[in-house]
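Left out: one protein chain. Kept in place: all the others.
Chains here go by letter, A and B, matching the order in which they are written, and residues are numbered from 1 within each.
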Amino acid sequence: MPQGQFELHSNGRREFIDLSGRIRTIVRESGIQDGLLVLYNPHTTAGLTINEGADTDVQRDILDTFARMVPDAAHYRHLEGNSPAHVMASLSGASVSIIVHQGQIQLGTWQRIFFCEFDGPRRRTLRWLLLADR
Amino acid sequence: MPQGQFELHSNGRREFIDLSGRIRTIVRESGIQDGLLVLYNPHTTAGLTINEGADTDVQRDILDTFARMVPDAAHYRHLEGNSPAHVMASLSGASVSIIVHQGQIQLGTWQRIFFCEFDGPRRRTLRWLLLADR
Partner (left out) sequence: MPQGQFELHSNGRREFIDLSGRIRTIVRESGIQDGLLVLYNPHTTAGLTINEGADTDVQRDILDTFARMVPDAAHYRHLEGNSPAHVMASLSGASVSIIVHQGQIQLGTWQRIFFCEFDGPRRRTLRWLLLADR
């Protein structure tokens, strides 16, 4: 059954964690040649995104820009104090879908799949599904 | 044929409407055990998101933050006056994809599926598809 889950730990309050290697391994071990990989984040103060991985400054710039767009120093009603992380979760989205062709996820040259921690450090679980195109 | 549509009514100009219960019913009645549920919003001034449902203040904080990011009091060309709602539709996205396992959508503990009304009140139609993993 080509679905499962895996765990990860974030170390900072906000950071990107590159999942591309893990996802490549999952697809390889499944033996599926063509289809769709869906990666799903079940947490409400984190997200998933696909963006540049070569220069880590890009990840920093995205997080810094999100922090300017959704500042800590604004009025929020939610008393836990992590409303900005919830907003960022909706901005980045709860899942990514990536096409599999000839046994490989079809990321672009500079693309990596990132888990976006917006309210860490925490232990997180991610879920994946592989739909074969038969 | 595991696809269909359903209607809903929004009551306010901007609000989140929890669709999790309806989606659980759709998945249960389909009899599908493992696969992917795709929920699709065909409207251009509304969106879909997955976020916390326990404290309704989180929904309010997300809507308020979107309104600060995309203020009504800015210059827009579109003469209908609802450009902010169109921008918010692109920020939240037109669909959500959720993994189904053992007959259940795999939402996280605090996650709910929300229809995001950005230009209500209106009558809206949503479309869904269930892809079985066979």
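Before moving on, here are some points about what is shown:
One rule holds for everything that comes next: a residue touches a chain if its C-beta (ideal position, glycine included) is under 8 Å from a C-beta of that chain, and two chains touch if they have at least 3 such contacts.
All values derive from a computational prediction rather than experimental measurement.
Within the set A:Pro2, A:Pro42 or A:Gly93, the residue that contacts the chain not displayed is A:Gly93.
Touching residues on subunit B toward the chain that is not drawn are 1-3, 38, 40-44, 69-70, 74-80, 83-84, 86-87, 89-91, 93-95, 97, 127-129, 131. Touching residues on subunit A toward the chain that is not drawn are 34-36, 49-52, 55, 57-58, 60-62, 64-66, 68-69, 91-93, 96-99, 101, 106-111, 131, 133.
By our rule, only the chains that are shown with their structure count from here on.
Remark: subunit A and subunit B have CA centroids separated by 19 Å (rounded to whole angstrom).
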